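Missing here is one protein chain; the remaining ones are kept as they sit in the complex.
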Amino acid sequence: MVATQEAKQTVQDVTGEYKYGFVTDIETEKAPKGLSEDVIRFISAKKDEPEWLLAWRLKAYQKWLTMEEPTWAMVDYPKIDFQDIYYYSAPKSAEDGPKSLDEVDPELLRTYEKLGISLKEQEVLAGVAVDIVFDSVSVATTFRKKLKEAGIIFCSISEAAHDYPELMKKYLGSVVPVADNYYSALNSAVFTDGTFVYIPKGVRCPMELSTYFRINEANTGQFERTIIIADEGSYVSYLEGCTAPQRDENQLHAAVVELITHDDAEIKYSTVQNWYPGDKDGKGGIYNFVTKRGACRGKNSKISWTQVETGSAITWKYPSCLLIGDGSVGEFYSVAITNNYQQADTGTKMIHIGKNTSSTIISKGISAGKSEATYRGLVRVMAGAENARNFTQCDSLLIGDKCGAHTVPYIEIKNPTAQVEHEATTSKISDEQLFYCQQRGLETEDSVALIVNGFCKDVMKNLPMEFAVEAQKLLGISLEGSVG
Amino acid sequence: MLEIKNLHVTVGGKEILKGLNLTINDGEVHAIMGPNGAGKSTLSYALCGKDGYEVTQGSITYNGKNLMDMDPNERAGEGLFLGFQYPVEIPGVSNMNFLRSALNSQRRYRGEDEIAAVDFLKLIRAKAAELDMDPEMLKRPVNVGFSGGEKKRNEMVQMAVLDPSLAVLDETDSGLDIDALKIVATGINRLRSPDKSILMITHYQRLLDYVVPDYVHILAAGQIVKTGGKELALELEEKGYMGLGITESAA
Partner (left out) sequence: MTQKRYFDTPQIAAGFEAVRQSLPGVESDGFDGLRGDAMSKYLDSGLPGPKVEEWKYTNLNFLANENFDIATVSPQETEIKELFEKARVKGLSGPLLVFVNGHYYKPLSTSVDQKGIKLSLLSDNIQSFRDGMAVSDGDSSLNNLNRALVTDGYHLEIAPNVEMKQPMQVIHMATSGTDMTAMRHRVQIMAGTGAKAEIIESYIGADQERYWTHGVTDVMLEQGADVTIYQFQTQGRQAIHMTELHSHVADKARFSHISLQLGAEINRTELINSFTGENADIELRGAYLGRNKQSQDIFTRINHDQPNCQSNQLYRGVLDAGGKSAFQGKVIVARDAQKTNADQSNKNLLLSRKAEANAKPELLIYADDVKCSHGTTVGELDPDQLFYLRSRGMDEVTAKGLLVEAFVAEVFDGIADENLRTAFKEKTARWLAHEVTP
């Protein structure tokens, strides 16, 4: 194993304190703090992974060691000590969680109440030890049976590594290469779980797929890995996250999502992200560094990203589309709300490679408090992409005079038949609109929520119905206290 | 009953209303006319509590309550409605959603239950029909892409649904053709009843042909300088402000 020897040497060179004596202990539930080859072997062993996947992880780790943390985004945070993080801990057992809702942060419960979430669900979301046969697990089982009948694979990524190694080998890292960026390399080395979806040829997935039904595994979501493959002529709508804020102690989240569509297939991927944003003074909160990318490999295939980002202290996220197949379509609809000390640098990349490809970008940013929201996007039309079309609309709304809203688009066009249009505006909620609403009897906060919801309408209408209603409430909640 | 005493209002450091007195009893319809810059719109904004309209002296009481201490939405909850001269566009928010939120906010303010969705739908459809509004318009965003006449009609539908006890109509008739003017007049006349009051601010006499006021006031240079019956409006139409001895700088 020359490679491993080399690897060890590299680790030693980099860290200067590689411990030969450390032996993997499969029986422990937590890997020691920090990242090393042994920690990765521990994770892989815990998941009982095949040899090829461990090799893949180790290669990613080697790559990661040579990379530098990106600094180009307009976000500002203390340097992360990657050796001060637990990369694996088994899902919490019932005894570790709060015993009842009385032990849960009342602030969190208040939010659940506003969202109209049932008591039972509140317990699940807050991590209260509940009777193991709670509704969603049984629901999940029923769903999976129904999906199996249609030939659809919907399972955890660990299961997929065991049960569908050929699919995994073919698609893992095929859209987001290991070395794509610092966090994708990190994720590739240490991902602990995530979702695998395969929709066979010609199948229209009969229901919206959602991680909501796998909520019992939520605590392992720090380094999630998601792969969704839509084979020829198939369709799937996938909902990520749930609309209530997650109780979560993990500081760093670095997920990777890969989507693949073959000829005439379509994936609709919707996210409502509301990880803990930190408190009013900017203490705590999640760092959300996500790489999401879809490849429209087939002719006339389509990938549509819709995101409502209201959570996390720091968001660094650019769901993108590689429009490879002729006639393929990419869409990005985004609402990003920041309040208090939140920072979000988010946007998309639309890379037009095939002929007659088209893309649409609608981005709505709302900044309040002392927060900063940046739209960063790239539209690139390659020389061979005949008749490419893009339309981009980026609007920013400022609430209060201590926040910032930024627009940083890149437009790179190498084909004369392209038609590319980009528009951006920045303004505040107009006093006239506010007064009009108030004169009709609406309170200030309700007026703001109403106007902001209107501002986001073009994005919100792309969310699945039941998601949209809750997302709408979430907008109001996120902006609480932003108007003085 | 609305009672305004010695009202002084400053806008951007400049005094616009300079000691205005006005009493409107339940069931009365008043019209205020006056030359440009007399302070007509300032009066309506000050009544409804718009930011930047600073009351430096005097009082406004409504049904015995001091309006000046209240936020605009609280004044609305007390039954005050302002028909805007230039109704504002709110993109992405449907008329229906807007009105339901407004009505329920007012009900909450008054300690009443929220209206049931079905009842609201019935109410708004009925009011729209009374004022010849295409029900499709209720689904469109508030005033976005509406013509001048459509906007004013929309104001009347909102007024009908919210059912205020005092309506202040700020040049609701301006820029309307005769058909739209008649719709607006219908809206106002439907509201008219012994327990409601209406204050119409207008430039021209023609609205008063359709909504006959009990009192007509002439506002000039920040004060009411003349009060009379409906015939005062006709006299003004005939002789002009100059003919009545009123100049823009009078005071």
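All chains are identified by letter, namely A and B, in their written order; residue positions are counted from 1 within each chain.
Please note the rule applied: a residue touches a chain if its C-beta (ideal position, glycine included) is under 8 Å from a C-beta of that chain, and two chains touch if they have at least 3 such contacts.
Since the model is a prediction, treat every value here as computed from it, not as a measurement.
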| item | value |
| --- | --- |
| Interface partners of the hidden chain - shown chains only, full complex considered | A |
| Selected residue (touches chain absent from view) among A:S174, A:Q251, A:T360 or A:T426 | A:T426 |
| Full-complex contact with the absent chain, from A:S237, A:N274, A:S396 or A:S447 | A:S396 |
| Sole residue of A:I85, A:M207, A:I413 or A:V469 that reaches the chain not shown, by the stated touch rule | A:I413 |
| Chain not shown, touching residues in subunit A | 66-68, 72, 381, 383, 396, 398-428 |
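We adopt the following convention: only the chains that are shown with their structure count from here on.
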| item | value |
| --- | --- |
| Mean-CA-position distance for subunit B and subunit A (Å) | 49 |
| For the subunit B and subunit A complex, residues of the former touching the latter | 48-51, 71-73, 75-77, 81-82, 84, 87-93, 97-99, 101-103, 105-106, 109, 141, 158, 162 |
| Partner subunit B, residues of subunit A touching it in the complex | 430-433, 435-444, 446-447, 450-451, 453-458 |
